[in-house]
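Let's look at chain A:
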Amino acid sequence: MTARPTPGRGHPTSAPHRRRPGWLTAGLCALALTLAACGDDGVEPDEETEPTNEEEPEEAPDAEEEPEEADEDAAAHDPAGSTVTLLTHDSFDISEEVLDAFTDETGVEVEVVPLGDAGTALNQTILTRDAPQGDLLFGVDNSFLSRALDEELFVPHDSPTLEEVDERFLLDPQGGALPVTYGDVCLNYDVAWFEEEGLEVPSDLTDLTDPAYEGLLAVTNPATSSPGLSFLLATVDRFGEDGYLDFWTDLADNDVVVTDGWSEAYYDEFSGTGGGDRPLVVSYASSPPAEVLFADPQPDDAPTGVIEASCFRQIEFVGILDGAENEAGARLLVDFMLGQAFQEDLPLTMFVFPVNTEAALPEVFEEHAVIPDEPLEIDPAEIGENREAWIEAWTSTVLR
Partner candidate 1 sequence: MLALHDVTLAYDDHVVVERLDLVAADREVLCVLGPSGCGKSTLLRAVAGLEPLRSGTIHLDGRDLSGLRPDQRQVGLMFQEHALFPHRSVADNVGFGPRVHGLDAEVVRERVSSALELVGLAGTEHRRVDQLSGGERQRVALARAVAPRPRLLMLDEPLGSLDRALQTRLLQELPEGFAELGTTVVYVTHDQDEALALADRVAVMRAGRIEQQGPPDRLWRAPRTRFVAGFLGLDQQLPVEVMGDTVHTPLGQLPRAEVRRAEAGAAAGDVADSGSPAATYAVLLPESIRLLAPAETARNNELVVTGTVRRRRFRGDHQQVSVELDDHTSSGETVTLNALALRDAGGPGTAVRLAIDPRGVHLLQPDERE
Partner candidate 2 sequence: MSLAARPAGTRRGPRRQRRLRRGLATAGLLALPVVFLGWFFAWPVTAIVWEGLAPAGELELGVLSRAVTDPAVRSVAWFTLWQAVLSTILTLLVALPGAYTLSRQRFRGRGFLQAAVTVPFVLPTVVVGSAFLALLGPRSPVNAALVGLLGDAAPTLDLRRTVTAILLAHVFFNYAVVVRTVGGLWSMLDPRLEDAARVLGASRWRAFREVTWPLLTPAIAASAAIVFLFTFTSFGVVLILGGPGRATIEVEIHRATTQLLDLPLASTLALLQLVAVLASLAVYGRLTRRAQVQQRLVASDTTRRRPHGRAERALLTTNLVVIIALVLSPLAVLVERSLITAEGYGLDNWRRLLTDDAATVLAVPAADAVRNSLLFGVSATLVALVVGTLAASAAALERGRLTGLVDRALMVPLGTSAVTVGFGFLIALDRPLDLRGSPLLVPLAQALIATPFVVRTLLPVLRSIDGRLREAAAVLGARPVRVWREVDLPIVGRALLVAAGFSFAIAVGEFGATVFVARANLPTMPVAIFRLLGRPGVANFGQAMAMSTLLAAITAAALLAIDRLRVGQIGRF
């Protein structure tokens, strides 16, 4: 009944985060009868250890080498035969043969651990930074990048493959978060609907507040959806901090509909997929080629189109976690993810574009995808500073 969990193998814990007064723990424990789990309060805060790390020894003042970690370090020198654990979001995908090629090449197995949507995955990684669940995190995008950088989640990695990556995407001066994919969140429109109605496809965001386009647009909630946030950022960039709320007020008056998730907007509200009755929706620049690819039989022209002026650039990053067990393996995997084989697989698996300039696009993307020349963009640090305030202001304006 009172089997106490032993403090384990002295897991590195950072004291400030875990110290708690006994009475409260006891109270909370009693509250929910956690007789089994109350064993280790008051004991562990003494073990103020941080994981040792070759690259940043200054991060771990009370470094304490343990035998197991020594083993890990030994493994670090020759990662072959080890497993590297890739933390990511639920939408991560890649062909198995591509990953197999990596294993064949390096001898390192890859375990993929999806941790929810992009925000959830990042927050989980931050919360578990003292005992990371994996070696590297993929999927932080530019709208959340500053949070990862502020938390100093990643260790720098000077990948040799970076030479092939377009410099525009290098947003972390420390070199910890490396770009892997980019794409654009854009308004999509139902081609057939606009043809039938004889209405002109909006060419600029301001058109959307025109009464002619009343009741035609479905957007997603920036508080709960990543494309929703990108679209909000697009309007901030387009109209400025002083003007975007006016735009949204007009949009709300023009009967915009807001859903919480992308799939509800895209499949239940958007007419281009047959599910809804609104011909304009917030989605991705890669959605039209996907509509071609996943149609049977495949049409010559995409049934949906992209409004270029509405596009906001999304860049996804990968980073090696500070405290990774298999850091050497992680480095190899990052190099591979920037390489041509992985990059060329991205469009058809994740519907994003490769950051590697050498990577070729598949035919369906060449034909049906739009890459805006000058997408809307905001500096990640600025996003980081204002993200919550913008969302809050948006919520008050549109939803309340």
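How these were chosen: all candidates are chains of the complex that A comes from, given by their letters.
One rule holds in what follows: a residue touches a chain if its C-beta (ideal position, glycine included) is under 8 Å from a C-beta of that chain, and two chains touch if they have at least 3 such contacts; residues count from 1.
Just so it is clear, the model here is predicted, and its values are computed rather than measured.
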item: Result, touching chain for chain A in the complex among 1 or 2; value: 2
item: List of chain A residues in touch with candidate 2 within their complex; value: 1, 3, 5-8, 11, 15-21, 24-25, 28-29, 31-38, 40, 85, 90-97, 99, 111-117, 119-120, 123-124, 126-128, 131, 133, 147, 221, 223-224, 257-264, 266-268, 273-275, 277, 283-284, 286-287, 290-291, 293-297, 349, 351, 388, 399-400
